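For this view, one protein chain was removed and the others were kept in their places.
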Amino acid sequence: MFSVDLLLDALVAGILLGGFYAAVSLGITLAFGLLDVVNIAHPAFVILGSYATYVVNSRFGLDPIVAGVAFMPAFFLLGVAVYRVYHTCFERRGDESLRGLVFFFGIIFIIEVALLLQYGVDYRSVHAAYVGETVQVGPIGIALRLGIPCAVALALTLGLHLFLGRTFYGRAVRAVAQDALALRLMGANPVRIKDLAFGLAIATASLAGALLIMIGPVEPSIGREYIGRVFAIAVLGGMGSIGGTLVAALILGVLESLTSTFYGPSWALAVSFGILLLVLALRPAGLFGR
Amino acid sequence: MSGRRLLAMAGGVTVLAVALTRLVDNQYYYFAGYVILQYVVLATAWNILGGYAGYVNFGSAGFFALGAYTAAVLIKAVGAPLPVLVIAAGVVSGLLGLSIGALTLRLRGVFFAIATLALAVVLQTLIVNWEYVGGSRGLYTIRPARVLFFGNYVEFLFVVMVVLAVAALTIAWRIEHSWVGRGLAAIRDNEEAAECMGVPTLRLKLLAATVSGALMGVAGAPFPYYITYMEPASTFNLDYAVNSLAMPMIGGTTTWVGPLVGAVLLGSAQQIATVTISSALNLLIVGMLLVVFVIVAPDGLVGLVRRRRSRG
Amino acid sequence: MAVLLDVRGVSKRFGGFQALSRVSLQVEEGERFGLIGPNGSGKTTLINCISGALRNDEGEIWFAGRPITRLPAYQRTRLGIARSFQIPRPFTSMTVLENLCIPAEHAGHARARGADVVPEARAILERIGLADKADARAGGLTQIDLRKLELARAMAARPRLLISDESMAGLSSAEVDEILTILRLLSAQGIAIIMIEHIMRAVMRFSQRIAVLDAGERIAEGGPDEILRNAAVERAYLGE
Partner (left out) sequence: MASRLVARGIEAGYGAVRVLHGVSIEVNEGETVALLGTNGNGKSTLLKSLMGLVRPAAGEIVLETDGRSTSLVGLGPEEIVGLGVALVPEGRRLFPRLTVEENLLLGAYRREARAHIEDTLAFCLEAFPVLRERRRQLAGSMSGGEQQMLALARALMTRPRMLLIDEPSVGLAPILVSRVIAKIRELKETRHLTVLMAEQNFHQATRIADRGYVIVHGEIAFEGRSTRELTEHELVKKYYLGV
């Protein structure tokens, strides 16, 4: 079964997949890693993004990536709204650990079932001229179905990285969970900063959702498969580091791709969970230092 | 309530259930009753870790399904009798609870929650890949032709579930009213203070995770006989994860009564709704109720009643 | 008198910050011991290391003749080290009485005999002056009562050593006297007490011996008069 070509293909597919995983995980890195908001519903928002893209693509033939970008402002506002509810009802009361988690769990459920009621359990997919084509780079064939999402994901990752590292608001986002009071002493309103950060986190879900439905067909409950993945990536990536998220996503993508090539695709899901448990059990120094 | 009175009550309920099977003939009630009681067990089990100690488990479906598949394997391999299935399912799911707990309960509670969330997906992956239990196609389990004393097998399963529910409630009651339960409550209120007051926090959490997991597995043990055709998608159904957490949260998490009230109310409502409206819609309603309760009535129905009573 | 607590060269770092550097001190059975020092001098870090909430990087801690450096906090409590928290941390969903039952049961003296715990807890509440609040929710107590509850709860663990972490901060001077009276009473029962306090008047009156920390180091130790006359202590507080 084993051949160098197969290995090479698996590696390339893994890297492309990993790039896409980074896009899905960015929202968790922002919300969980930086803000300490355990938004377990993030994958559900990604699926919501997929369906939004599906609707405008199937109805108006809009390019999925354009659709994903176009929905970002709406998702941003949705994120701000969700954060406001979370903040008022849980964070401010100091009740976020148990009930805040359950709140997000309820949101997963509401999104999933609402999509189910509206669109049923059938798989949905999008159409674009380039989906299905393959570009030959030397000996390696890159399916655009994977290549474009990866490229867009990398652009999104880079954009977020620059935003967090180079701008005032970005730095404030990184500072807010470390010491909200100190940030107030600099003249910034922490709740506004968190609004912005959480809004951005959910906005990334819109684009990630568009990429997801480009890679393959989507049904409402598919988001659950991503819960293990995104948290494995956020935790492995060092909680709140965009660079770390990208590296962790690539590692996971490659491992999953190798697993599915050599053991069968149905085993790929077990990889992320294995990694998640491993990281939690070993707790590399610094990861949980706070 | 003393231990002896509790035992008497438990016995009484069981006898009553058996008597019921002599009176009611409509099979639908046994099917529906079984499901509601199954939720009583699941909700009570969830509450032992989630309600008493404040550690959220999102993977109830995984623990339940593991119990069900343990039973299915034992039936297929050796044709083991029901009591053996129940014990084996409890042991296997309990060990799973213990090991997930050992890996993550030292960390902040969210890591346990995340791990359980991923666990269900992965267990499902493993089952899907396991040919012996039929993979994603599922497997049939044939009910024994006849059972002693009972008119038919579903009536028997119903009584078994009554016994399991009574047992789960008894265990929850015992834990709640022992040093273990009081220690867990101290952990929920303030873990660091609890540790400094001599409460072995890690050990108690592990104990709670084990008992909770085991009871969820026990709830799944009779499932192969109940459903007769079992496949991963329905066994790992999100219903179980959502309901086993929504029921205690809606009923009230600090006492054994809350999950019971939540499971009976919500479970019955769902049984009625499944017949009258679509099952997806009624799940949506559960989800919304859950969110509303978490925001508006954090202490659940029991808390609401208690507050009203202390005011009035 | 025998040595009860023996802290040997304990150090603790947080990132770039050396919170404790090789601190040693000994507390004898039944002693009233004061621990003072300017803010940030490492007092709370030291008692966190003693009670087990933090692990020290270097050094050893012995209690009642055995090393406890590696024991988890709950086992140290069971051996007889109890503490109160600077910012009260009651079990808010429980009544005052139930708050006391937790350590009474779990500190290892009365486990599994649930019924025996209550009279003992009531007796402690009586002594500390909280008996009338026994059935009140701990979440709704006033500040002075919360401080008393902290001490009462620590007592219910039947300690040989009680660490009182700023039990008087923010209280009025009448309330300070009330807490002092309680601590004296406990001391009279033979319990060794480490008092950490900023209110000098109280520490000086209460302690038989005082250790002074400054910037993570033990700079002086002695009786109250000695400490007052100690130039290093004056420097630590007044600066140089």
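List of remarks:
The letters A, B and C name the chains in turn, as written, and every chain counts its residues from 1.
Here, a contact is a pair of C-beta atoms (placed from the backbone, for glycine too) under 8 Å apart; a residue touches a chain by one contact, two chains touch by 3 or more.
This is a predicted model, so every value here is computed, not measured.
Partner chains of the missing chain, restricted to those shown and counted over the full complex, are A, C.
Only one residue in the set C:46, C:94 or C:199 touches the chain that does not appear here, and it is C:199. Screening A:44, A:160 or A:188 against the full complex identifies A:188 as the residue touching the chain left out.
The missing chain lies against subunit A, touching residues 168, 171-172, 174-175, 178-179, 181-189, 240, 290. Mapped onto subunit C, the interface with the missing chain covers residues 15-19, 38-42, 142-143, 166, 169-171, 173, 198-201, 203-204, 215-216, 228, 233-235, 237-240.
Here, only the chains that are shown with their structure count from here on.
Nearest to the global CA centroid, when each chain is reduced to the mean of its CA atoms, is chain B. Rounded to whole angstrom, the centroid-to-centroid distance between subunit B and subunit C, based on C-alpha atoms, equals 43 Å.
Against subunit B, in their complex, subunit C makes its touches with residues 51-53, 72-75, 77-78, 82-83, 85, 89-94, 98, 101-103, 105-108, 111-112, 114, 153, 156-157.
Interface residues of subunit B facing subunit A in the complex, by the touch rule stated above, are 50, 54, 56, 58, 103-104, 107-111, 113-115, 117-119, 121-122, 125-126, 128-129, 238, 242, 245-246, 249, 278, 280-281, 283-284, 286-288, 290-291, 294-295, 298. Per the touch definition, subunit A reaches subunit B in the complex via residues 38, 40, 85, 89, 95, 97-99, 101-103, 105-107, 109-110, 112-114, 116-117, 221, 224-225, 227-228, 231-232, 235, 264, 266-267, 269-270, 272-274, 276-277, 280-281, 283, 288.
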